[in-house]
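A single protein chain has been omitted from the complex, and every remaining protein chain is retained in its original position.
Naming follows writing order (A, B, C, D and E), and every chain is counted from residue 1.
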Amino acid sequence: MTTHLPAADPETDPRVRAVFEDIRRSRNTDFINNIWRWLAVDPALLERTWAEVKAVMGTPSSIDPLTKEMIYIAVSVANGCGYCVHSHTAAARAKGMSGEQYGELLAIIGLAGKTNQLATALQIPVDAAFDAAAPRP
Amino acid sequence: MTTHLPAADPETDPRVRAVFEDIRRSRNTDFINNIWRWLAVDPALLERTWAEVKAVMGTPSSIDPLTKEMIYIAVSVANGCGYCVHSHTAAARAKGMSGEQYGELLAIIGLAGKTNQLATALQIPVDAAFDAAAPRP
Amino acid sequence: MTTHLPAADPETDPRVRAVFEDIRRSRNTDFINNIWRWLAVDPALLERTWAEVKAVMGTPSSIDPLTKEMIYIAVSVANGCGYCVHSHTAAARAKGMSGEQYGELLAIIGLAGKTNQLATALQIPVDAAFDAAAPRP
Amino acid sequence: MTTHLPAADPETDPRVRAVFEDIRRSRNTDFINNIWRWLAVDPALLERTWAEVKAVMGTPSSIDPLTKEMIYIAVSVANGCGYCVHSHTAAARAKGMSGEQYGELLAIIGLAGKTNQLATALQIPVDAAFDAAAPRP
Amino acid sequence: MTTHLPAADPETDPRVRAVFEDIRRSRNTDFINNIWRWLAVDPALLERTWAEVKAVMGTPSSIDPLTKEMIYIAVSVANGCGYCVHSHTAAARAKGMSGEQYGELLAIIGLAGKTNQLATALQIPVDAAFDAAAPRP
Partner (left out) sequence: MTTHLPAADPETDPRVRAVFEDIRRSRNTDFINNIWRWLAVDPALLERTWAEVKAVMGTPSSIDPLTKEMIYIAVSVANGCGYCVHSHTAAARAKGMSGEQYGELLAIIGLAGKTNQLATALQIPVDAAFDAAAPRP
């Protein structure tokens, strides 16, 4: 079941082909996972989204690639996106996430989910010390 | 504004005092932030929550302390918990999160929020390759 | 801060006045809380919403009034609605929620928030036994 | 998999039959989609929900029918309701949503999902100019 | 589809076996539902989660067992966790939830979902009377 049926051969559109070729080149694989085939419904959206994924997730930076994937999983779980949970858990494993790290990731996500609800239920006022505008000692 | 008014001196309850003393000892500070004062409404809930925070966030493990805080922030943002976003951003900074890392954390959270919505809108089927039960090459 | 400024005297509109009068009569109080004043922006929406609140929350039925409020709080917490958490926590207290019950309500909401995230992260298949269409022994 | 098994012939209940007949008449079709069959578990809930759908979505008003469906899709995506995303995407197409409009709808929903997370992560104070109570020049 | 493949015989791990045995004993059944098999990925997480479920849901207290399940369902619906909605709806039925109560539970959850969105859209200020710190008459 899906709300959109992707084109049988989306690469007949040159903008789509250019993005798919860049995905294959950047990831060194022939595998184009479904989100890119579905986003081809709107080539401009496909181009922007791939450019952003490449800049944020695929460029060496101050957060290492595995940590990036674990953060992505965390957001996707809290937003309830099954597709994204699947694709980024697979990516985290491909980047070396151990079984132990996976268990701990789950524990953090679960604990955060719990205290998020508790703080919202109690409508706890934010401590003045946490305000970024608070004077620093 | 809050839905619960914590006791003026919650530590007259010995179970609450024991938890607060352990927080002060574990964190080496006199500062007890509001979530613990508010959770004292139910000493059993306070005890369980602190024990879990200590086990998950405060014990050396296969995920480093700063990464844990960034994952916690990610979940809290997606769940819309202002208190938790504040407290764990402060904790991440205390554990050394640089300005550059903070900017990248924001970029990952924002991008995930975007693709989460896109995948849900398109109801994209999960690629067979992402199934944990799929045969491994 | 608000996105809508309610009329100084919304009861000059006869449809709004009729709803407000029914609220006062049904609740036996002069207090009209803000949601009704804000919903007066659209009298049809105000009428439908009040009629539904009265039918669902204000009519004796198979779920007792306090339980109804606790369920309402639970949904409002998970949806992150501060206004609703405040108004229904006040309503639950007015209907007799004890401090002990409040602590347990928080514990259930927090635990559910945690296992919700865990089940989503693991993408756990639903047990066949839970399917309403499963054969009953 | 479902949590509720609808009656094989829900229309033996006269209240359910009356609603189903009104759905067929209003939509000029014999097709009763699943949400109505499932809501028949509680005839009062079915009646109220259908009356509200008819008043809000099926009555000519200041927002055109296709725009209404696109707004409905947007809420359903953000709330993660797969059933609703499917049913309202089908409805939007039936009301003339073009492929170009669909791509743009996706782009808006994705962008909003992104900036929603960013504003929450940064806990940005609302500009005074956005307050409905602010003085108008 | 799942993101984790549980061990064929998770009970070869003594910590997992101890939890599973306690589940069977406490519930007086041989049925171990999937969440416990999946959580066995991390024995410490499994132990903590089961201990919390037992303390919160399985211990006689000031909220009766059926009400607890209805609150759990409410949170799980709002958080969009299909697995949890299934497992706790089954549990509520096992604890005696009638068809009438189920219909009313749905009506409360639906109404709360509606007013949650309305209050957030209007950014309604919380009435001073709802503040737990407000003076009591």
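Observations, loosely collected:
The working rule: contacts are C-beta pairs under 8 Å (C-beta built on N, C-alpha and C of every residue); 3 or more make two chains touch, one makes a residue touch a chain.
Fair warning: this is a prediction, and the values are worked out from it, not measured in the lab.
Note on the chain not shown: across the whole complex it touches A, B, C, D, E. When the missing chain is restored to the complex, the residue among B:2, B:61 or B:117 that touches it is B:117. In the full complex, the hidden chain is touched by chain B at residues 80, 82, 85-86, 89-90, 99-100, 102-104, 106-107, 110, 113, 117.
Where chain C meets the omitted chain, the residues involved are 1, 3-4, 41-42, 44-45, 49, 75, 79-81.
Mapped onto chain E, the interface with the missing chain covers residues 73, 77-78, 80, 82, 85-86, 89, 105-106, 109-118, 120-123.
Basically, only the chains that are shown with their structure count from here on.
Centroids built from CA atoms put chain E at 19 Å from chain C. Listed for chain A are residues 1, 3-4, 41, 45, 49, 75, 77-82, 85-86, 89-90, 100, 104-107, 109-118, 120-123, each touching two or more other chains.
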